[in-house]
Structure formats: C-alpha cells, structure tokens
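The structure that follows is given in the form of structure tokens.
With one protein chain withheld, the remaining protein chains of the complex are depicted in position.
So that you can tell them apart, the chains are marked A and B in the order they are listed, and the count of residues begins at 1 in each.
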Amino acid sequence: MIGISTIFFLETLAYASTLALLSLGLSLTYTTTRVPNFAHATIASIGTYVLLTVVGLMRLRGLNIYLYSIPAAFITVGIITLLQYVLVLKPLADRGNGLIGLMISTLALDIILMGVINIYADFLLQTFKAKKVKLQVRDQPALRSYDARIELFGQNVNVSGLVAFATLIAVAILLWLLLNKTKTGIAMRAAIENPALAEVLGVNVNRMYMLAWFLAGGLAGVGGVFMGMVQKISPAMGALLIVSVFAGSIAGGITSVFGSMLGGLLVGFAENFGPYYSSLLLNMDMTGYDKMFSLGIIVVVLLLVPGGLASLDLSGLKKRLPLLRAGGVEVSGE
Amino acid sequence: MILEQYLPIIIGTIFYISTYLIVTLSLNLEAGYAGIPDFGKMMFVAVGAYVTLNLVPRVTGYLLGVDTTGLTDSNKNIRIMEEINSRLVGRYDVAAVTFIVSIVLAMGVGALFGYLASRPAIRLRGDFLAISLLAIAEIVRQMGIHTDFIAGGEMGLYAPNIFFWYRHDVVVALLSLALAVATFLLLERMANSPLGRLLRAIRDDEDAAKALGKDVTKIRTRIIMLSSAIAALVGVLAVYYSLGGTAKDFDRVTWTFWPWAMMIAGGMANNVGVLVGTLLIVIPHQLIFMYKHAIASYVPFDPAWLEKILVGMVVIIILYVRPQGLVPEKPSRTISYVRVRDFLEQAEKE
Partner (left out) sequence: MPTALELVDVNAGYGKLHILYDISLEIPEKEITVIVGPNGSGKSTLLKTIFGLTTIYSGDVIYRGVNIAGKKPHDIAKLGIAYLPQVGNVFDNLTVEENLRMAAHDFPKTAAREAIEEALEMFPVLKAFRKRKAKTLSGGEKQMLAMAMAMIRKPDLVIFDEPTAALAPKIAVQVLKEIVRLRDEFNKTIILVEQNAKRALEIGDKAVLLVSGRIQFKGGPKELLTHPELSKLYLGLK
C-alpha cells in the first residue's frame, strides 16, 4: 500500500483483527438479550491481564506466548462473561427490568470490573516484584519485544499481526461451521430468532444463550491478548476501546455476527490509516484523532444505514436511494 | 477548633450533594420522565467546564485589559490568570459579568451539544441512542485530554477567581445549593405539568403519542437540550470551586455512571427519589474519602477501587431487589391533594 510500511500494516492488522473479535462477540450477545454490553471492552482487557500474567510468571517468549495465553484468556474471560449473563443479566431480566435497567447493569459491571482489574494489578505488581519480573502493571508498553519475529518482504517483523489475523479467520470459519452445520448451532440461531417457538419445540433457550455469552467473552479475551501485543497495557484501556468496538458492531449491523466482524476490521483500519493519510493530505498532525474516525463511522452509519452494512443488499439500496435523494431516511422502532 | 477542622469536608459535602443533585435531576428529566437513555452525561458537564476554562477568561481578560493570547498554552495560562486575578480584586462589575457570561455560554453550548450529540440516533431505538451518546462523550473527553486548545490538555487550565471577596469554595458551595434547590423546584413543577404527562406518555407508548400527532423527535430533542444545558451549569460550578480543571476530571464513572446510580437507587421519574439517591451515594463517598487512610490500613489496596466495586454492586442489587428504586414513581398530581381537600370542604360548607 502507498506509503504504509510493512510494520505499520501488520500492527494495524493485529489491531483490526482484535476489534473484529470484539465486535463479533458484542453482536453475538446483543442478538440473544438485545442489550448492548457496555462492559465488553473492559472484559476484553481482562484478557490482556491474563496475557501479562502468563508472560510474566511463566517467562514466555515468542510463539509460546500465544500457545499459553490464548487458551487461558479464552477460558477465563469466557467464564467471567458467562457469569455476567447468569448472575446479572438473566436475573435482572427475570425480575422485569427493561432495556434501561439492563443497560445500566452492564455499565455497573464495567465499573466493578475496572475496580477488580485495578486491585488485581496491584497484586500482580507485588508478585512481579517478588519474582523479579521486569514488567509494569500500569502503563506497560506493548509487549512487542517479547513477540516472535519473522522475515517478511525483506523486513524483520513481529508475528502478532499475522497470528491475530489467522486466529480471526479460524474463528470465523469455526463459528460459521458451528452455526450452520451443527445441531447446537442451528438450535442457537433458532433460540436467538424466536425464543418462544424454540422453547415450545423443547430447545433449552437459556442454555443456548449461555453458550453465546461464553463464546463472546472467550473471543473478547483472545482479542485482549492481541491488544496487549500492540498497545499500551493499562487498567483503563477498555474505556477507550469501547467506542471502536461499538463502531465495528454498528458499522456491520449490530444484529449480524459476521457483519460485525467485517465492521470491526473496517474500523480498525480506519482508525490507523485514517489519521495517517489525512495527516499527509491536510499537512498537519492528525495522530490522536484516531477515535474521531470510529465516531465518524458510527454517525454516518446511524444516519444513513441504521441496519449497518449487513442490511445493505442491492434491493435494499435501490429502495433507499430515492428516499435519500428525497432528503433522508426516517427509521424508528424496530 | 473542631469546626475549622471539619469545615472543608462540610463545604465539600454541600458542594458535591448540590452539584450531583443538579446533574441527576437533569438526567431524571431525560431518562426518568422522557425515557431517553443519556449515557453521555459526562460530556455535557465537561463542555460547561471547557467553556468556563477556555472562553470565559477571554471575556474577563478583555474587560480587564489583559492580553489573553495563548490562554490554552499551559505555560502562559498560569501567568495570564495571575494577571487577571490580581486585577479582578475589587472589580465586582467584571466579576458579575464574568459569572453571567459563563452561565449563559455554558448553558448555550450545553444545549448545542445536546442537540448535535443526539442527532445520529434520536429517531432510532433507545440502545442506539445510548451507544452513540456514550461514544461521543468518550470522544469529547479524549479530545479534551489530547489537544491543548480545548482545555489545556493533560495539564488543564486555571479559571478566574470571581469570588475574591470571601472564601470562594464556601460561596460556590452555597451557590450550588441554591441552584440545586431552584432546579429541583423547576423540574418538580415541570413533572406535574401537562408537559410532564406528555413526556411519560411518550416514554410508555411512543407509537400512541405519534398517532396523536405529537412530534416525538422534536420533543425529545428539546428535552435533551434543556437537560444538557442544566448539566453544563455543573461544569461551571466545578471549575469555579477548584479555580481550574482538566478534561480528565470529567470521566464516565464520576459524571455518567454516578448520576445514573443515584437515579436508579432513588427511583426513576421521581425527583424526591433523586434527592434520596444522591444523599445515599454522596455521603458514603465523602465518608470513604475522609477515612481513606484508616480504611487503607485494613485493605491491601487503594480504597477507591473498593468504592467502585461497591457502588456498582449496589446498583445491580437495587435493580434486582427494587427495580423501581427506593422511592417509586407516583402518578402525577395535576391539582394538589390539599387544594382538592380544601375545595371539597368549602363545597360541603356551602
């Protein structure tokens, strides 16, 4: 690509794949309970702390980092997210809380988790000190120097971008197979689309939702691992990430799991390449404005295609165009 | 003196109760009565502060003949502000104008932000509105931190001390209290007016309201603008209270989640409930702050984290135990009970 170095491209690929994993999971949980999980980004940062713990305590380097931290993050964060559904959202929904109550509960959980991560960071710091591990727990620079390296286009680069993208592709294929080729997956789609009918047919809808939340959390945890490889690690990292994750989900169509995955990739690239190219174009420093690009995507998509990219089929576009020309699309309700 | 020892904490408690009451009341107008899930509340408080830090001192400087070029440059800011503050002493006219300008500008910019931030999703489902408001608020905060020209970036900016004639913290705390009382009375009146009933009707059945020919989007937009203008006032108060501020002060936990927690705890669509909820959360917070060091010796980490966990859990528990809050929504009174009773008594006599 014009003017983009291989290293910059690979870092962007790692970041975009991370966002894709997060947006995908966010949509998966959204389709089950119809509540946007505002804790999703902070949940992903738990995965980053799993990475930090594993790398620090097991003194891992290179590909071993991924070998151990990905399964560990998947399981840990998957279970935490499952607990969010089982212990918080499901009971609150059963008690008759509406959308606002459920949304605020995810915001509350976000804050609880932030507190927990900070406390955990304090403990981790003491452990690191005792074991003479030279890692920070707050404002630790990305773990680039721990990463494995390969030769690519004559350059010596980190593998994080390639591993992240390969993981994303593998996740996409496995998820597609699960949802379309297995009994459980079809039952999950059925339970998501029409829980009442699924229940009548004897499907345990609650168990399907639990599986969806576990998977979504697990994938967020894996995303958190890649996050720590390319971005500064701090307990507050989720607060910034949340805008990008929602931008990815909204861009792709928040009820479309695979659409959100593509949306996440799009947002990841836009956030890195956008400032880069606009700096060149406007001849001023645009770094630091990366989140403006995800906000821009949210605003444009909500104003023009509230259903996201997944809703954009050709017939839909044809119907929409005259409306757009006539001065905007009005959408309300479902 | 015991009083002198406790005065700062008493003043602080009055200030925090008053300012949180204002923000939470304004949130209750949007979320409780009109059903608008404003998850970007912090942005409206922040813009009030940005205005007071960035625009208002330029007016004050102009009136006092101080050159304010480079105001947002943290190196120059301190010198400019020292100059303004030294010339300000005794100039009650300039102080009054500064105060009025900051109120008017903050409310205006607050309303403008309310209008702009609600544009993308005001017509969409509630969760989209919540997401976009939260996202925009995060961006407003990040912009404030990462650029110098808005609020001085990481270092922040100083503000003029217009209450030079007495302890400024005492004056601002009492002023906040007065404004909180005024906001309470105003919003309580609104809640029992035809407008209040209309808002609840829209919240409970949007389609029915539309069918009756109500322009739901327009009404919602106005409510967000009014609510945001009120919230921006708190940004002004916060800046005058600490004679400065940074974009960092206005984060999602302190100025979005806390007001939500207070409203949920007290009971939505009920201004008395908001008062109860505010007291319920601010007072323990002040106590934790006061006894921070004592608590710190019992727990092996910063008590601030523990407080986050506790407030989060309290909200979830209240949602579970009493989804309607401690003081549930009452049916609106069009005529007060007392007046009806008096009227009936009089009718009986005749």
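As a working rule, a contact is a pair of C-beta atoms (placed from the backbone, for glycine too) under 8 Å apart; a residue touches a chain by one contact, two chains touch by 3 or more.
These numbers come from a predicted model, not from an experiment.
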item	value
Shown chains that the omitted chain touches within the full complex	A
Contact with the hidden chain (one of A:L82, A:L143, A:A187 or A:L211)	A:A187
Candidate in contact with the missing chain, chosen from A:A198, A:A270 or A:L295	A:A198
Chain A residues touching the omitted chain (full complex)	183, 186-187, 189-190, 193-194, 196-203
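Here is the rule we use: only the chains that are shown with their structure count from here on.
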item	value
Partner chain B, residues of chain A touching it in the complex	34-36, 38, 88, 91-92, 95-97, 99-101, 103-105, 107-112, 114-116, 118-119, 122-123, 239-240, 242-243, 246-247, 250, 288, 291-292, 294-295, 298-299, 302-303, 306, 330-334
Complex interface listing, chain B residues touching chain A	31, 35, 37, 39, 119-121, 123-128, 130-132, 134-136, 138-139, 142-143, 146-147, 206-207, 251-253, 256-257, 260-261, 264, 268, 300-302, 305-309, 311-313, 315-316, 319-320, 323
